[in-house]
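Down below is the structure, laid out as structure tokens.
Just one protein chain is left out here, and the rest sit where they should.
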Amino acid sequence: MKHARHRLLGAAAYLLPALLIFVVFTLYPFVLTCVQSVFTTNAKGDLIGFGGLDNYVRLFQSALYRISLKNTIVYIVLTVPGTMVLSLGMALLTSRDRKGMGIFRTIFTLTMGISVAAASMFWTFMFHPTMGLLNTAIEMFGGEKIGWLTDMDIAIVSISIVTIWMNTGYCYLILLGGLKSIDKTYYECADIAGVSGWQRLKRVTLPLLSPFLFYVLVISVVNAFQSFGVIDMMTHGGPANSTNLLVYSIYEDVFVNYNYSFAAAQGVVLFVIVTGISLFQMKIVERRVTYQ
Amino acid sequence: MKKYSLALLYAVLILLAVLMVFPLLFTILLSLSDNADIMNGQYWPQVLHFENYAEAFTKANLLYYMKNSVIVAAVTTFCQVALALLAAYAIVFIPFRGSGIVFGLFMSGMMIPMDVLMITNFQTINAAGLLNTYAGIILPCIGSAFGIFLLRQNMKQIPLELKEASDIAGVGQFYFFRKVVVPLSKNSIITLAVYCFLVSWNNYLWPLIATTKDEVRTIQIGLRMLSASDTQQDFRLVAAATMIVTIPTLILMFFGQSRLQEGLTKGALK
Amino acid sequence: MTRKAIAVLLMAVLGLTGLTACSSQTASEEVAAADNAGEESDAQETEEAADTGKTEILLWHVMSGDRLEQLEVIVDGFNASQDQYEVVAEAQGEYDEANAKFLNMAGGEGSPAIMQIGDQHIQAMYDSGLVENISDMMEKYQYDSSQLLAQAVDFYTVEGSLYAMPFNCSSPVVYYNVEALKNAGLDTPPDTFEGIIEAASAIAEANEGMKAFSITSWGYLLDQLLTNSGYPIVNNDNGRSARATEAAYQEGLLRFYQFIQDLIEADGFENYGESDDDINAGFNNGDIAMFITTSAWATSIMDSAPFEVGIAGIPHFADCEPQGVYAGGGAFVMSKDLPEDVQAGAFEFLAYAASSEVQAVWAANTGYYPVNQGAYETETMKTLYEEQPMMKIAADQLLNGQQNSITAGPLVTTLVQIRDDMMAGAELVFNGGDPQEAVNMAVESTNQQLEMANAQ
Partner (left out) sequence: MIKMENIAKSYDGNTMVIRDIGLEIKKGEFFVLLGPSGCGKSTLLRMIAGLEEITAGDLWIDGRHANELLPKERNLSMVFQNYALFPHMTVRDNILFGLDARKVAKKEQDERLNKVAEIMGLAEYLKRKPAQLSGGQRQRVALARSICSQTPICLMDEPLSNLDAKLRGQMRGEIRRIQRMLGLTIVYVTHDQVEAMTMGDRIMVLNEGCVQQIGEPLTVYNDPENLQVATFIGMPQMNIFRARAEQEGLRLNGSLILRRCGGQPCPAPAEECIVGIRAEHFRRGNESTGYVLEAKAAMVEYTGDETQISFENGQGYSVVKWPGQIPAEAGEALTLGVDAEHLYFFDKDTGHRIRQDGGRSQ
């Protein structure tokens, strides 16, 4: 028995720093958020009275919350597949070592080094209604100006474009690494068997790449749920709340409306959704992943 | 590859490259012209205004912010890597009963959106008197769950026999950690360091909340303040500031790219 | 082995504390050696204040760009004008984050003596109980409040006493392209919404398809337009007689949204969403003939336009008597229970900032209008109004307005959300949405927010 107790003490010493930070700055605030979500709070954030599940009831009754939930789902449906298809395409095209591939690889990973604030600025210039690049180009070809950030239906597409543009770098890096890690012998026997092109992609490359695709999928979904920077810098949730996503609505409730308990409830619901989806992905999707 | 499909391949690649780089080029263009040209939609600046960059540095105090960003990002990265190394080592090499639960706890940390916890963390920092200090910005960000995940993946590839051999040779835990585990995880450590530096450098809302004075604010806040100002948008200045903010990380990406790719792939292989 | 484990533990904890010590140490060390080229850095002053024995007064503000420069002119002027107090101004980004931090610090260490707030925050600040009663301060330091603009005082008066010293007042005005209107046979913009619709086709013909009018969806402009047409924003006399419990703007907002829809049908409206820069760029580009935004940007709009820009009062509905506007903009609140010397210094700065001469210079360079009645008689203002009679219009719009609960402006904790709800509705209508549906959505959200706020 002496061994077990001894090991526990040894392990504690190594774990303590990380655990300390985790408890103080992640666990404690999260527990407090859960507590706040069932209480009512005043502008200073002190708990006043026990509110029970009023916040949650009001949450699902409020039209604005339903809108932001809908927006988030639309946002995910646009960004996650978009990011995966684009980064997969790029990875496949640059996996073989050919002349000039180095340049393309560097360019494709470029966006990973760009911050949310900077990316938002780049695209604010691109989307500017009068002197933005996109509208000027459209007008040059005789098209009609598009309200990228002012049109209710297009705004969500615009911020999805920015998000895809930002996330591609990271996902591309993972998928390229994945392609490189596939054992060459699989391709050799595919070549011998005369399987090539589309068939090879479907039967050899994708299955063997599935652990990486799965990893990129999980990361993209979690990031999409928690994305905030682009909205805060470009559209402030507008126009007409069409880009008001879950985290932005929490930000607004905390910093604008001082409804800490209402925001706390939204925070808890967001956590449940994200964990639920991640567990779902772990259980269901992972089954179809083939590990080498 | 037939000649025809090779040409097609390169055409598509160039198109994709243009798609990725264009926002950057357009901003560089803006940062070199002056407002009058921009206003009436004339893009190719006849005269390159490099003084925009100088003005951006002074007016928006960017040099100051950049110094803070470097300090904060460097110290955060160092702590994140150190803590992740220690925690991952305990989880992999010291088999105690609760190690699975502890790892699960850290992983759940990845799910909690940081933005939700900001006000509470602000109150904690304020109570601890750490407002307006680098520590105030850094401490809440150094518990990197991703770091522990990545290093644990890597450490699991180290054969357990090395630990047993060390136990028998009479070498202490820390000696084995320092002399064997850390050197063998060098690759992942560098990958994690580059990743953490980028995340910390790009950190956006928390540094603003954790500070009330300009002395300790990071560069992303400078950019946010510049763009969110409700006055007439001074496009060329904002464009120049944006470029100044982005160049350091682009350079880091340029060099860290291959190392990052290798490390992250290993991390992804559960 | 345990000894080794303890060593690791100590090393890690020391590392952390060391980091904290050295970083906070580096921060203060930085403060002393701060190399702040150009704009004066606050760091420098804190250091000086400590040596020259002046009492330090911490001021939080949200100004940026050229108005930040003007604010610093005032702060430096005050610091130079006496040797007892030293005001240190610190930028806090936007109103939202600044207020949240102020409320959370609850007067604790590091919280400011004076804080700049927007007109929409006055009720929340009063409710928080963290701000000083300015009327009491005026009595204590024998300050004659009659010199202040009555309308501004009305707006920031809560339950009989003033809780914020007005500082930057502005109101929405119509900016118009003088030449474009002349081509269409108008020398000043129509003063009713209906007039604008009628003029739309004439303006378009005379200026190759130029749209007549536009406005950003900013809530502040909408509630001022309703005020001018005599519609209250919230019940209980705009929240003045008792705490507001529900929205009262339905009728006014519906008529305004209807006006926008009609203007869109008459092809006289251009949608710029909420972005002031886009609307300004569109105006300079000749896409629109008139647009409404705050008078505070008068100087920068007039400088950047490649044509002569006129300013006029905001329109009203034909059947409503123009009431004027409430004194919107911003003000300074003072933290409660400050130490005697800091309190005295803080109040002295508030008085200095609202004094006629300072307000005159401030108004001339920013487009705000002075909150001090005396300022209008000063030389600076007289010359300004002669050179640019346009600037006087914004002030007259307020000065000649009626004085009633409507023009005193809405007093409600959730004014911020109300403006957001109006904005969301406006953007719906800008995008071709149905006005009634937009109003219903706005009202439902406003009432829900009011209910939650009043429950606290």
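Here are a few things to note about the model shown:
Each chain carries a letter (A, B and C) given by its place in the written order, and its residues are counted from 1.
Going forward, a residue touches a chain if its C-beta (ideal position, glycine included) is under 8 Å from a C-beta of that chain, and two chains touch if they have at least 3 such contacts.
Only a predicted model underlies this, so the values are computations on that prediction, with no experimental measurement involved.
Only one residue in the set B:63, B:107, B:128 or B:171 touches the chain that does not appear here, and it is B:171. One chain of the complex is left out; on chain B, the residues touching it are 159, 161-162, 164-172, 175, 180, 183-184.
Here, only the chains that are shown with their structure count from here on.
The touch graph of the protein chains shown is complete.
More C-beta pairs touch across the A-B interface than across any other pair of chains.
Looking at chain C, residues 1, 4-5, 8, 12, 15-16, 97, 100, 104, 281, 285 sit in touch with two or more other chains. Shared contact sites, meaning residues of chain B that touch two or more other chains, fall at 39, 82-83, 86, 119, 123, 139, 173, 224, 228. Contact residues of chain C toward chain B in the complex are 1, 4-5, 7-8, 12, 15-16, 19-20, 23-24, 26-27, 30-31, 34-39, 41-43, 60, 64-67, 90-94, 97, 100-101, 104-105, 108-110, 112, 276-277, 280-281, 284-285, 297, 300-301, 304. Per the touch definition, chain A reaches chain B in the complex via residues 4, 7-8, 10-12, 14-15, 17-19, 21-22, 24-30, 32-33, 45, 86, 89-90, 93-94, 100, 103-126, 130-131, 133, 136, 165, 168-169, 173-174, 176-178, 180-181, 211-212, 215-216, 222, 225-226, 228-229, 232-233, 247, 250-251, 254, 260, 263-264, 266-267, 270-271, 274-275, 278, 291. If you check the complex, the residues on chain B that touch chain C are 39-40, 58-59, 61, 63-64, 71, 75, 79, 82-83, 86, 119, 122-123, 126, 129-135, 138-139, 172-174, 208-209, 212-216, 221, 224-226, 228-234.
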